[in-house]
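Left out: one protein chain. Kept in place: all the others.
Going by the order they are written in, the chains are A and B; count residues from 1 in each one.
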Amino acid sequence: MEAAVSDQAAGNATSPATNAASAHRRAFAYGLIAFALVACLPLLPVNNYILAATVRALIFISLGQAWNVVAGIGGLLSLGHGVFLGLGCYTTGILFNKYGIPPWFGVWGGVVLSLLVALVMGSMTLRMRGVFFALATVAASLAMVQISRHFVDLTGGADGLALKFFGNSLWAAQSRTPAPFLYAALAFVTAYYWITRWILNSKFGLEMQAVRDDEVAAAAAGVAVFRTKMLGLLVSAAMTALAAGLYMQFYMAIDPEAAFGLSQAIQLQLPALIGGLGTAWGPIIGGAIMIFLSEVTNWGGTKVGISGLDIFVYGLMLLAVVLYAPKGVVGTLLRNTVKGSGR
Amino acid sequence: MSAVVLEVNGVARNFGGVVALRDVSFSVREGEVMGLIGPNGAGKSTLFEIISGNLRPTAGRISYFGKDCTTMASHLRRRAGMCRTFQKVRLFESMTVRQNISVAASQCVQPGRDVQEEVAAILAQLRLEAQSERRPSELTLADRKRVEIGRAIAGYCRLLMLDESMSGLTHDEAQHLIEEILTLNRSRGITVIVVEHVLSVLAAMVKRLVVLHNATVVADGTPTEVAHDPVVIEAYLGTKQKALR
Partner (left out) sequence: MAGVDAALLLALQAILSGILVGGVYGVLSIGLSLAFGVMRIVNFAHGELVMYGMYAGVIASKNFGVDPLLILPLSFVAMALIGSVQYQVVFRRFVGQATLQQLLAAIGCALVFQMIAQMIFGADTRTATSVFSGQYVVFGPFFFSMSQIVAFAIAVIATVLVEALLRTTTWGKAVRAVADDMETAELVGVNASYINIGAFALSAGLAGLAGTVLVTYFPTYPSVGFSLMPIIIIATTIGGLGSIGGTFLGGICCGIIQQVTAMLWNSALQDVPLYILLMLFIAFRPTGFFGLRSE
């Protein structure tokens, strides 16, 4: 960033490609440092609360990364991605509690179910304008709240589902301490980062962005619009359901509201919105900002005796980003370096 | 005789009670540069959208190189070489010029040809190399139109349909664009259909004019023939003459 500014100050017109390349290198360096820091966290003398908070943050970020694929790259604002989160959690949990299937296998059941639901939902709503697609996803997730509350035998009803506790167990993917989950979550975030970058640089990513920018023009350029949207939704649903497996194992419990509720679904979107829709770094930076602010406000809130203050902050941040910085943190920074995709 | 690229046969289209097109028929031969004109409301846009695949006709057929494509999806038409531009230039604003063209190139590139090579070739043909890393918002209108044309012909293009391409350009810019289009026609053998509602724009460009008026074809001939056709004059000037009285 500094190099670009001083070049411009000196009157040199650095080519956009050079700016982008050096920005990439810097970003990569920062990323590597952050990765190393987080990976070493369990080795440092920090208390379990901080470790757990980091895990929460990383899981949250990976869910945001999954959402970013369909919403940021694809331009389809899914308000009900909670459907896939919930399906992933409940499937993993039910298969484990009722049938003893280890979550390593059970989570794939959740992925398959999510793909099916995405397929059905998508075929009904992807031909509609974006706003209607968003509303349809809300309807789907709220329906799931009621359905999961009703079938008590299967899902535990309104009280939700709690995993049978097995202590430190690899086959049950459970642990008494947060450290293993930290590595798992870090692996997810890193993998999802690379997947996002790969998509952005691929033909598929180009198609998705073309459809996002202008559907009609995309069709006129030969892009199969419906198929592209559907694929984006399917990939995103699968990524969410997979991360949901990790979510379930870490929290050990799920209930209808936390799984499918609107509040949760909205929070999932904030990392990408704040950090930068459609960028690979966006959800990571946005998620980090969010969790940090949320911990700070909750700490401050409990001092003042108000709970849930973090939701208030989320609302303010959402407004601030949408009204003043629609490209998010990363997008606004990138304006100076021109090339946007692939970061 | 060169092949018939496009055949429009008895095409009709209603919107509720409104008749937008009524028994429209004409064919276009390979290599032709044809103009499709008519006063506003004559049905040009509707016909354009039917040919490019965004609208289905209520009756009639569209054939492309002899194959019926009346119900073919628009993106498949594009891959088959039926390409179009838009009245109001529609580029992918978040992407660079190169990426804009790559989208089309990667969808339509012919087997055995490299996408990047194709993109480079298009950029060279339309003299857009200097702008290749810019975003559409940084370009002049004339450049944006050239990018749109580049995107339209990338990969594979046999028929290029231009929708009021000259609107918003200065006289010189329009001249340059016309030259570029004619070059594409000559060097690549691309058949061109230009939709316009201002007669003078097309005079230098086309050898043949099809005139639409009141939802149907009223004239089909060389620009000179059409300009002297009393039906056409009536269509364009009819109301003015009444006003003059």
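Assume contacts are C-beta pairs under 8 Å (C-beta built on N, C-alpha and C of every residue); 3 or more make two chains touch, one makes a residue touch a chain.
Since the model is a prediction, treat every value here as computed from it, not as a measurement.
Here is the thing to keep in mind: the chain we left out touches A in the whole complex. When the missing chain is restored to the complex, the residue among A:A39, A:L135, A:I195 or A:A258 that touches it is A:L135.
Touching the missing chain, out of A:N48, A:Q146 or A:S169, is residue A:Q146. Of the options A:A52, A:L231, A:L293 or A:L309, the residue whose C-beta touches the omitted chain is A:L309.
When you scan A:I94, A:L115, A:L161 or A:L273 for touch with the missing chain, the hit is A:L273.
Counting over the whole complex, chain A has residues 75, 77, 79, 121, 124-125, 127-136, 138-140, 142-143, 146-147, 149-150, 262-263, 266, 269, 273, 306-309, 311-312, 314-319, 322-323, 326 touching the chain that is not drawn.
Going forward, only the chains that are shown with their structure count from here on.
Mean C-alpha positions place chain A and chain B at a centre distance of 43 Å.
On the chain A side of its complex with chain B, the touching residues are 15-17, 203, 206-207, 209-210, 212-214, 216-225, 278, 338-341. Within the complex, the chain B residues that touch chain A are 52-54, 73-75, 78-79, 83-84, 86, 90-96, 99, 102-104, 106-108, 133-135, 151-152, 154-155.
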